Each structure stands twice: as C-alpha cells, then as structure tokens.
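Sharing a structure with you now.
Missing here is one protein chain; the remaining ones are kept as they sit in the complex.
Chain lettering (A, B and C) follows the sequence in which the chains are written, and residue indices restart at 1 in each chain.
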Amino acid sequence: AQETYFPIIAKGFSHQFWQAVKLGAESAAERNGVSITFEGPNTEAEIDKQTDILNAAIAKKPQGLGFAALDSQAQVPALQKAADAGIPIVAFDSGVESDLPLTTCTTDNMAAAAAGADGLAKAIGEEGEVAAVIHDQTSATGIGRRDGFLNRLAEAYPNITVVDVQYANDALKATETIKAILQAHPNLKGIFASNEGAAIGLAVALKETGSGIVGVGFDSGKTQKDAVRAGELLGSITQNPVGIGECVVDSLAKALAGETLPTTIDTGFYWYDATNMDSPEIAAVLYD
Amino acid sequence: MTETTLAPAAPEKTGFLTVATLQKAVAFVVLILLLGFFSLFAPNFAQWSNMVNIMQATAVNGVLGVAVTFVIISAGIDLSVGTMMTLTAVIAGLILTNAGLPLPFGVVGAMLFGGFMGAISGACIAKLKIPPFIATLGMMQIARGLALVFSGAKPIYFNDTPSYYYISSGSVITRLIPGLEVPNGVLVMFGVAIAAAVILNRSILGRYIFALGSNEEAARLSGVNVDMWKIVTYGLSGLICGVGGLLISSRLNSAQPALGLGYELDAIAAAVIGGTSLSGGRGTILGTIIGAFIMSVLTNGLRVMGVQEEWKIVITGIIIIAAVYVDTVLRKKA
Amino acid sequence: MTETTLAPAAPEKTGFLTVATLQKAVAFVVLILLLGFFSLFAPNFAQWSNMVNIMQATAVNGVLGVAVTFVIISAGIDLSVGTMMTLTAVIAGLILTNAGLPLPFGVVGAMLFGGFMGAISGACIAKLKIPPFIATLGMMQIARGLALVFSGAKPIYFNDTPSYYYISSGSVITRLIPGLEVPNGVLVMFGVAIAAAVILNRSILGRYIFALGSNEEAARLSGVNVDMWKIVTYGLSGLICGVGGLLISSRLNSAQPALGLGYELDAIAAAVIGGTSLSGGRGTILGTIIGAFIMSVLTNGLRVMGVQEEWKIVITGIIIIAAVYVDTVLRKKA
Partner (left out) sequence: MNVHDHSLDPKPVVELLGIEKSFPGVRALHNAHFDLRRGEVHALMGENGAGKSTLMKVLTGVYQPDAGEIRVDDAVVAMHSPQLAQGMGISIIHQELFLMNHLTAAQNIFIGREPRRGMGLFVDEAKMKADAAAIFRRMKVDIDPAGEVGEMTVARQQLVEIAKALSYEARVLVMDEPTSALNGTEVEHLFEIIRDLKAQGVGIVYITHKMDEVKRIADRITVMRDGEFIETLPAAETPMSTVISLMVGRELTDHTRASGAGAGEEVLRVSGLNRGSIIRDVSFALRKGEILGFAGLMGAGRTEVARAVFGADPVDAGEIRVHGKPCRIASPRDAVARGIAYLSEDRKHFGLVTGMSVRDNITMASWTRFTQNRIWMKDGALAEVAKEYVARLKVKTPTIAQETRLLSGGNQQKVVIAKWLLRDCDILIFDEPTRGIDVGAKSEIYEMLKELARQGKAIIVISSELEEILRLSQRILVMCEGRITGEIDGATATQESIMTLATQRDSEAA
C-alpha cells in the first residue's frame, strides 16, 4: 500500500519556533509511521505564497494536511479545495474561520502574552513606564501577542503606562530598536519582547547598555534561556511548539483511524523564569 | 557611386507572437526543459489541476513582471512594484469595503492610484534627477508605509463585494467550455501581457521607451520630451501594479497590507530571465511572461517533489542563474 | 602657431580624506542636517550614549555598504551581501563552535569563505556572462539556503569562544582612553573603510574597478584581463561580507541563519546616498560610510522620537529620496 503522507504547512520555517514545531511533527510522524514534509513561506506576510504552497500540497494527493493559516479568512477557499478532495485537515497555531479543519492544535497567543504582562508588572511593582518590541505588526501572532500584552496591562495595572510599542523583525533590528527606546525613555522600568528574535535583541541591548530594567521575552532558544538563567531577563513565555507539531500529526493519524477529535486542542503555554526553568515540566517544552 | 548592397530584408520585429519574437524568447526552451524534468521526476506534477495551480501562481508575478519590463527597457528600474501592488489593493479595499462603492470604482480607482504613484516616482527621476533605483526604493517604502497607514495595519476584507472574488478566482472559461478550468486571474495576466506587447511594439510610447533605454541623450537632442515620457513610463508601471493589486487581493479576498516586500525581485528576475536587458533598450513582454512561468514552475515542481525547504532555496538560486545562462548561450547561437 | 588654452588643473582626487573627497561627499551635509533636526526635536537624542548607539548600528550596514561599493563602481551590483553575511557567520559558527577550533581560524575562515563565494558570483558574471543582477540574485538565494543547511536552520551560539564577543562589542578604546566608550565593531568598520579606500584609490585593483565601471570594452581592448579583475572584485566584496558576518554574529553572540534578507538594499542605498553612481565609474568609500550613517541616524532618530511604525517607513522612504536629491543639487553646484 501507498505510504501515508501529510504535508504540514506552517507560517514560516526558518524561525526557531517553526523549527521546533517541525521537530515535534517529525517525531510524531516517526511514531505513527507516516511521512511528512514541512514547508512555509519566507515571511508571515506572504499569504498568497502560502496559498500556492497549499495548492501544490493538494496536488500531491496527500492523506492528510496540517495547516497554520496566515489569515483566518483569506485561505478558506483554498482549504475548501482540499476538503472537496476528501483530505482531512488539521489546523494549528491559529485557526481558520471555518469548520473545515477537524481540529485545531492551538495556542492562545493573547493569553500567553497576558501572562508575560503579569510577570513584568509584578517585577516592577505594578507601576511605572514600560514598552514593547513586537516582531511583526500585521501577522496574527504579532497582533495576538501585542494585544494580549497591552490589554492585560490596561485591564489590570492602571498605574503602568505603556510609553512605546515598536516593531523589529530580526534580532539585530530589535537590538537597535530597544536601545533607541531606552535612550528616549530614561525612566523605563520594563520591556516586553514578543518572539525569540526580539528577545535576543532585548538581551543584547540590556547587556550593551548595562541597563538593569526588567525584560520579559517570548519563546525559547539558548540566548534567551541563558539570559533568564543569568537574571539578565526576568523571564519568558513558551508555547510548547514541539507539542503543537506532535498534536498535528497525531490528530491526523487519529482522524485516519476514524477517531473523532475535539474542535480544539490547546497545547498550552508556560511562564518560565530562573526559578522554574529547570523543572522537568518546563524543561521539556524549552528548546535551544 | 556604387550601389548600396541590400541583402534580403530581415523580418521585422513588431508583433507579440511573430516568429522573430519567439526566436528571441529562447527562455522558452528553459521552460520546456523544466516542465519535462518535473513531469518525469515529480509524481502528480503533470496533471491539469497542477497546471492550473502553476498558472494561478504565475498571474501576480507575471503582471508585476510586465510592469517592470517597461521600466527596465527604458533603462530604469522599479523596486516599488511589490509594495505598490499592496497599496493599490488597500485602495481598492477602501473604495469597496470602507466607502462601499460599486465594483468598477474599486477597479478603476486602484489602477489610477497606482498610475498616480508611479508617475510620482517618474517625476522624481525625470525632474529631480534621482537615480531610478533610489527613487523607486524610496517609493517602495512610501507605498509600504501608506498601505499600513490606510488600512490601519489590518487586512481589509471584500466580503461586502462578493463579485470581487471572481476577478481572480472565478473562471469565465469554464462557463464557456465546461471542464476547462482556467481561473480569470490567468486570463487577466494574458490580457495585460497582450495589451502591453501592443503598447510596447506598436505605440509611440513603446517606441520612446526603447529610445530612452538605448540612448536617452540622443533622444533628448532629437527633440523628444524625455521627461514626460519617463513619467508616463513609470505611471504605466504603477497602473499595471494596480492590476496586480486587484489580482492578489481578489485571490485572497482581502487586501493584506504587509505583503509585497520582496516581490519586486521576483518580478525583475522574471523580466531578466525572459531576456530583458537591465541596461535598457532590449526586452519583450512574451519573454517576461515566460520568465514568470519558469519561476513558478520551478517553485511548484520543487514543492511537489517535496524537496526540503532550505535546499529548495539553494536550487532556486542555481536555476535562476542557469536559466539566464542557457538564454545567453542560445541567444548567441541564434 | 599659438598654443591651445589650458584650463586650471583640477584638484586631485586620490586620498581618503582629502579636501576634494570631502567636497564630493556632499552627503555629509545631509547627515549634519539630520543630526541637527533630531537634536532639536527628539528628546535625549543628542547624548554621547546615543551617538555610540548610532555608531554601533552603522557598523554592519557600513561594512556591507563598502563591499557593495566596490562592485557598483565596477558597474555591477551585489544583491547577495546580506545573505552572504549570514552564511559567513554560520561558517564562523561551524569552525568555532561545532569544530571547536581557536578564534583566528573562525575569523579567517569566514572571510575566506565569503571571498570564495563572491568569486563564484564573479565567475558567473565574467565567464558565463550572466548579468550581475541575476548572478548575485541567485547567489543571494544560494547563500541563504546554504546558511540554513549548514546550521540546520538553528542559531549557532558562540558560548564556547568567549572572546568572540569582543570582536564587535568589546572596546579597545575604553581600555586606552577610559570613558571614551567606542565599541570595537565601529573600529572594525572604520578599519575596513580605510583599507578599502586605499585599495580603491591606490591599488591596481582599484584602478581596474574604475576602468571596468567606465568602459569595460575599452579596458578589454587595452589588454586588461577584464574577467580576472571582475572575479577579484566580487571576491573582495564577498570577503568584506565575511567581516560583516563576524560583526553581526559577534554582536548577537550567535549566527542567526534566517537573518540577512533585505540588508542588501540598505547597503546599496548607503552607497548611492553617498554618491556612488549605479551606472559605474564613480564612487567613494567615505561617501558610503556617510550614507550608512545617514540611514542609521534616520532610523535611530525616528525610533527615539517614537514615531509610529507605518509613518517611520513612509518618512524613511521620503528621506532617502530627499538625501539623494540634496546630494545631486549640491554636486551640481560644486
């Protein structure tokens, strides 16, 4: 019989986060005895390119499809083609506004970022000026994490003012951006960085300026983990990307086996800092 | 005095699909080679549904390639085609969704706005003597920023204008010939290409574009209004980007304000692979369309083969170089 | 019979910092204007610590700008400088972290590898007659893909080579003159610039780079080994990208394989703002460094002012055009 094959289409592939998802998907594929490919566009803006990837994947007549939609609406018609061809679909990372996917292995960016806001707020005594550096102004992940952070602060911490929100899509640009923010706001007490690249930039900027303010990151990666461990960053949030990858492949395998799936599977997120990052539960979801 | 030797007249190069043009468009050979290769080695590649995928994936890049071909033949460059496409898509969104006007307003508005912004690039180049690379690099940023400003950095959906989706993704052809499912977007691309080829080869604008690209100073000293024609050329490029904006936003049923960066390099690559000379004065629309097809066949084929993403990037780089090499060699032989 | 009139001899343009060079580098005026503007309107902008920020933010783009300046003067273009920087950083990581060799191997290895890859671009251009735009566009993809392949698409950290961090972020100057805290990365940039200026203005290679950019055919007919010197030029560009790779990876203490796309346009913009002509034959290293400073002052100033992201993009676009415009106007007057 023909080998079971699932194309997994992510929002990107070169970022650490997506590489970790890929890792999870690959290990689950091995476990389930299926083959996968893992693809994604260059940036989270290239929605049409992702649609082309999706179309090429459907052309291969796969047995299942994992899809992390860059836009919750725009790609529904393309997914419809897959559904019409009888291909089971599992959405991941963020959902689509449609009931085509059998399930969504999701992670709540808003809630995760809110946890970061809580951590930051507590560390600065729930008052003072803070700023945020977001990795992307328009993507679902970027918007979710930004708004989760800002909304939580606005709701729960009236004495904290957000003096600046800027955007930087790589570690170097994040470094320069954060240094400029520190320059402009000498009274700043804390900064939130919304992905691994931004968090590396945060760590480098704090080191270079010798600033002692509170930094909170997102995702994982060696630089960030080292900085958290060394106390240079207060802490960070991680979303268990490996778990997401496993969930996608496992769900597809279950669907083929005829199991019914819940509409969403929350893979969760975790706040980690120097105190808990070596606990087995946290260490398992961190990656280098 | 002795007679001038008159060898048999060479065929004149004018039409879109004359033998001479086809001979020139040797990129075609590369395209056939790629199609052949993938048909053999990529399972499920050679199916009509996948050909439709490829055509659809070519539409936007093909249209942007046509836009930039005009400019490149005039010895300029347009780095703003990608973000200009995005900006015009956002304008269409503003007109149709935010202002709620009927479809034709959106279509015409997006194109005119593209033409207007292109003309501004052209004016910077012609009047302020800014090098095209810089003027359009600046415009690339301006268009990108304005797309975010106008859209509030959020996608604008066209849900209120259901017919919008048909610009790109419906299929007039299927209605005429059931079973032959060619999306409208592809027809639009071919339509733009034919119109562009006619303009380039038959109109006075096209003639001036070639003259500008070959020797601008000689054209100026012949009394040609060089400045005006430059502005018109960039304006035309912007207008065609407007068509690109309509295509992509119709396909995604939304104007995505962050999209577009990097598309300019693909468009330029399509033109150059198709034999347009970056030093100006030489190029064909047919070549550009073939160039765009080469790029999407390559991308699609590698995807269908399931090549690892990072290797896909490496191979794409190699094939772009190889395609132009084959083109150079064949051109010399021709 | 009477003598023909002799115009007063023009001042000589040779050195890195002669009056003539400075006069040419009118981009300087734009830089001063920008600094003045932000000092007035951006709170806390005009502080030494921020000047250090700006210098440090200039280092990478300045070095890449120098790399591409050589190529542009030779009438070529190098779109691969950004991803080549990334690739060389990854190579340094492989040598130092994965193979565990001592620091000098990593430094030299990264630069040589960059030079080697650059020479491949050069060979495609010189021997296969691929237009530089396409050859380096292909190389941009190849380098990007290889960076991902070699690194396994994961950052490589330099934690085992603690001294690596000092290449970019230590400060030799502070040790000599306590209080004057200028990071090494900035020194490296100036060192590269001075070496590059000497090569460009004094060496045989520099002479041939200008000759290639002015009239390649004339150089060829005069017996210049045009092909070889092109390869050397692109090789040199790649080698300097290697320095850029060391700078960025040392600063981030890791080689980030996904970074680098888009850096080429900044580098080219720095060169052109600094007065290098995209049609070849004209350009200075000093101008490029000033151009790079203009870009980072602009970015830093807008960030310190806290201008909204989308407007920041628009303003950057406008200022790039304006800077080149001022340059054009002043140059004409000079």
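Criterion: contacts are C-beta pairs under 8 Å (C-beta built on N, C-alpha and C of every residue); 3 or more make two chains touch, one makes a residue touch a chain.
Please read all numbers here as calculations on a predicted model, not as lab measurements.
Student: Considering the full assembly, with which of the depicted chains is the omitted chain in contact?
Tutor: B, C
Student: Taking the full complex into account, find the residue in C:N98, C:N159 or C:S214 that is in contact with the omitted chain.
Tutor: Of the candidates C:N98, C:N159 or C:S214, C:S214 is in touch with the missing chain.
Student: Using the document's definition of touch, tell me which of B:A211, B:L246, B:L259 or B:M305 contacts the absent chain.
Tutor: If we include the chain that is not displayed, B:A211 is the one touching it.
Student: In terms of residues, what is the contact footprint of the unshown chain on chain B?
Tutor: Touch set of chain B with respect to the missing chain: 1-2, 4-10, 12-14, 202-208, 210-211, 213-215, 217-225, 281-282.
Student: Tell me which stretches of chain C touch the chain missing from the display.
Tutor: On the side of chain C, residues 1-7, 9-10, 12, 14, 202-205, 207, 210-211, 213-215, 217-224, 281-282 touch the unshown chain.
Operating definition for what follows: only the chains that are shown with their structure count from here on.
Student: Just give me the whole-number Å value for how far the CA centre of chain A lies from that of chain B.
Tutor: Here the centre of chain B sits 35 Å away from the centre of chain A.
Student: Using the touch rule from the top of the page, what residues of chain A touch 2 or more other chains?
Tutor: Chain A, residues with two or more chain partners: 13-14, 42, 137.
Student: For chain B, what residues touch not just one other chain but two or more?
Tutor: Where chain B meets two or more other chains at a single residue, that happens at 148, 153, 261-262, 309.
Student: Going by the contact rule set out above, which residues of chain A touch chain C in the complex?
Tutor: Against chain C, chain A makes touches at 13-16, 19, 42, 137, 163-164, 166-167, 170-172, 175-177, 179-181, 183-184, 186, 197, 200, 204, 208-209, 221-223, 226, 288.
Student: With touch defined as at the start, can you tell me which chain B residues reach chain C in the complex?
Tutor: 79, 124, 128-131, 133-135, 137-146, 148-149, 153, 261-262, 265, 268-269, 272-273, 277-278, 309-318, 320-321, 324-325, 328
Student: Taking the touch rule as given, give the residues of chain A at its contact with chain B in the complex, in rising order.
Tutor: Chain A reaches chain B through residues 13-14, 37-40, 42-48, 51-53, 55-57, 59-61, 71, 73-75, 77, 136-139.
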